[in-house]
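Just below is one structure, and these are the notes that go with it.
All protein chains but one are shown in place.
So, subunit A:
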Amino acid sequence: MSTRTTHTRTIQGQKNLQNINQASKDGIGGSPLRPDGNLKVKGEFAYSSDMWHEDMLWGMALRSPHPRANILSVDISEALTVPGVYAVLTHKDIPGSKYYGLEIQDQPALAIDKVRYHGEAIALVAADHPETARRAVKKIKVEYEVLTPIVTEEQCLHPETYGYVHEPHEYKSHGHGNICHEQKLVSGLGVTDEVRATADVVVSGDYEVGMQDQAFLGPESGLAVPAEDGGVDLYIATQWLHVDRQQMAPVLDLPEEKVRLTLAGVGGAFGGREDLSMQIHACLLALHTGKPVKIVYSRDESFFGHVHRHPARMHYEHGATRDGKLVYADCRIVLDGGAYASASPAVVGNAASLGHGPYVIPNVRMHAIALYSNNPSCGAMRGFGAVQAAFGYESQMDKLAAALGMDPVELRQLNAMSEGDFMPTGQQIDAPAPVAELLQRAKDMPLPPPLDTEHLDVRQVPGALSNTSHGEGIVRGVGYSVGIKNVGFSEGFDDYSTARVRLEVIGGEPVAMVHTAMAEVGQGGVTVHAQIARTELGVEQVTIHPANTEVGSAGSTSASRQTYMTGGAVKLAAEAVRRALIEKGRRRYGWTHDDITLVGGKVVSESAGTLVPMVDLLGDEAIDLTREHHHRPTQPFDKETGQGFGHVQYTFCANRAVVDVDVELGLVKVVELTAVQDVGKALNPLSVVGQIQGGCTQALGLAVMEEIIIRDGKVRNASFTDYLIPTILDTPPIPVEILELPDPNAPYGLRGVGEAPTVSATPSIVAAIRDATGLALTRIPVRPEHLTTEKPGA
């Protein structure tokens, strides 16, 4: 007997939240356990790569080995003859629009006549087994005219000499030449010779950030099932169901309502699932073959199949008075956006507007650009344009402190912004901005004990188990940093989220159901939604409906916005349900109290006590209401001056890093990485701390190990063997302290949490390595060769 037929896995994600309606009193501010935790530890939670259908095929893409080439011909005939192959598709088989994109529709769903990056998808295969698909992919014959890739800043900025990534006539961008987007900013008097002359001390530097990968563990994957109405159902791991659909429907030539998306379990995202990956491909194959099609990327395909963090080259110049007050800052940030725009325009906006850090600087000039190149496309990643700049401005703060002979923390505190100050964009900060205090708390936390070289456990030193040192040549350093990040979508975007809340009696108990399209990517939004519903409705039992496109958009699970936006929508909907229930009671019982609320399953008046149990009032009628939460409007930045009320909320984190460096071998061990962050209100303290620790660890990766290595446009390390992410041995204890200073404009006073530590923690680690070694270290990730060959203070 084949065991395959006994296989009863569901293709719906429905199962993923079944256990939520266990009784709990945990409202906001508590730390109830995850509603999906039970299934996750049992191995029963259905991730997108676990989707399965009796009759399904496997999809796979043929990807370009060249970063830049003309496609002279594609011959699929031999691939079609492989037994078990059901379809081989090229761009000619796309029924609708051939291009898609988040902000600019410049990316072909399958390459047309040319390829612009290493790994671009050219053709698709559907077959009965992944191995059959792989063999068929190998049999597709493509004739290329290989061209010299445009990969350096110099090449990108001189298209008349080196060529265009997108020919001017096919140009869809807001920029010109190979510039995808640019944003200038001037505040105060800008940076002129007169302004420069008023500074006593000037420091400048060039800084470089390598290309980081989100490296979420769950590979891009999903199952597309063709439907009888000619549409398609897609079970998918994504960050924003509705924006996927919006990009997919025109390519599939279907009305949006025939493209139905249900969130399957997501194994991490960090920005890497903001763009489409296999969504269109799986649906094209399913619609073409009439069979369900599953696509699961291998790890190397995942490196090719999603956008990365923009590598950056930056020039900073800061001027200050002798006593340490900043006078001006001048800055140029060049981001390599790669072949297609993705989120580059918004990343540029963030780099420009947040690129001076959380400091008050009277005169500022900034120029940020994103280039088109034949490197891999870059887009959203945790910290989104603020990460690169933070490495630049925080390196400058340390350099300035050294030039002035000041303590680096004191220099930062002296210039720290606080509530009421102005951003270089002219926006006044109208919520707490405890920058100086966060730094102070990081500084005041006890330091870890010094390395005990007498009783050394080699696992505690750089090099660890490889036994490279027993304490000799090891020097300790300490470094500090602070960063700023915006929350939510900016620059005039109408950012909103939708929630549906239903209250009804089930099994003699009042039960609330929350339905949103929010992508739970691991951050814990589902836990928080249940806490909010419990708090607002005074019930214990809450069910979370699977996220799908049957309810309005929740916006993206990114920009630290989901608790603020979708949490805010759940709050609005729950409040509306509460009002409707109380109104029903007023009509039925003629209550006149104005202090009625819902507590512990009862309708209660603060003055008169319990009025009626909720179950009696509800009877067998459900109250089911949907609300949208929009944040207060923002404005686009002026193109030339960068002025405008561009961001809805700011969030701040400060770090202290302690490192041990083996200066002979160039090995670094981070000994401790402290984080202090203002979260406004911790809706779920356990999750908040978990987010901060996770964010710090990705920052550690960028500081000392993570980089996609590209040579001549070709990716050299598309695997977990060669692209290193921190292991538990590389990651130190991360003590976290949280402040809760409410933001008067946000639901419950909360602040987005997830990104700020990823912005701020990297520079603290590099500062600590500089402290240990005396090296300048202007490029991240810091590699062993930087530590062994650079000259001190260079």
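The rule is short, and it goes like this: contacts are C-beta pairs under 8 Å (C-beta built on N, C-alpha and C of every residue); 3 or more make two chains touch, one makes a residue touch a chain; residues count from 1.
Quick note on the criterion: contacts and distances are computed from a predicted model.
J.: Name the omitted chain as UniProt records it, choosing among "L-lactate dehydrogenase complex protein LldG", "Electron transfer flavoprotein subunit beta", "(2Fe-2S)-binding protein" or "Cysteine-rich domain-containing protein".
T.: Listed in its UniProt record, the absent chain's protein name reads "(2Fe-2S)-binding protein".
J.: Out of A:Q155, A:S687 or A:S760, which is the one that touches the chain we can't see?
T.: A:S687
J.: Out of A:I725, A:L739 or A:A776, which residue would touch the omitted chain in the full complex?
T.: That would be A:I725, which touches the missing chain.
J.: Over the whole complex, note the residues of subunit A touching the chain we left out.
T.: These residues touch the chain not displayed: 1-4, 6-9, 31, 33-34, 36-38, 40-47, 49-50, 52, 129-131, 215-219, 265-268, 270, 296, 298-299, 457, 459-460, 465, 521-524, 686-687, 689-690, 692-698, 719-721, 725, 727-729, 731, 733-734.
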